[in-house]
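Everything below concerns the one structure shown next.
For this view, one protein chain was removed and the others were kept in their places.
Right after this comes chain A.
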């Protein structure tokens, strides 16, 4: 039987999932496979897993429930194992590593923060700060040539890029100290200027959100700051990807 995997927990985790179900159209029941001091929460894998909304939500809810009851190492969506033997073998093989990670994320939640520019506000700031840009803007507005238009766009794009980096680092400075670890995704043009996940103690969420509020007070005029959580520690179960805050 093929198993769909949700997360790794300690053997003594309550794993009370009676009101939850697994991914797939048949809403399969959840099962706990145990080996030594660890366990894996699984369900029978649907034959055709296509990542429907319903399935993503089911995946997320199972992990939310597990996280509220104890430490869990979440799998991403769509991880399957061909059989029970493979699951148990891998669990045993990685036991030391998993135990260590479980200690790291115990009593912790992930909060993901995405920051974007309020573009009109920032563009305005950029133009008003540079007489040459203001002049170009006036000229192109009155219908000046293609070259001027390109020049204006290029200069503004460059200035925006600088602002993205500065603003990202300013927000990180405010939020970082309220977290144990931070994991950032490299910023991509068109995406958020900051996409960072913070590992925060469950009982420290309030202080973290206080810091989010501080950042909003300070930068809210030109930055949109979205904090989402508590989440299972998706970004902190791979030691390679995380760095100490």
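We adopt the following convention: contacts are C-beta pairs under 8 Å (C-beta built on N, C-alpha and C of every residue); 3 or more make two chains touch, one makes a residue touch a chain; residues count from 1.
Assume contacts and distances are computed from a predicted model.
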item: Hidden chain of the complex, named as in its UniProt record, picked from "Small GTP-binding protein, Ras family", "Sugar ABC transporter permease", "RNA polymerase sigma factor (Sigma-70 family)" or "Gas vesicle protein A"; value: "Gas vesicle protein A"
item: Of A:17, A:123, A:171 or A:199, the one touching the omitted chain in the full complex; value: A:123
item: Option touching the unshown chain, where A:8, A:30 or A:168 are the choices; value: A:8
item: Absent chain, residues of chain A that touch it; value: 5, 7-8, 49-54, 56-57, 59-61, 64-65, 67-68, 73-82, 86, 89-90, 94, 109-112, 114, 116-121, 123-124, 127-128, 133-134, 137, 140-141, 149-150, 152-154, 156-157, 160, 185, 188-191, 197, 202, 205-206, 209, 212-213, 216-217, 220-221, 224-231, 234-235, 237-238, 241
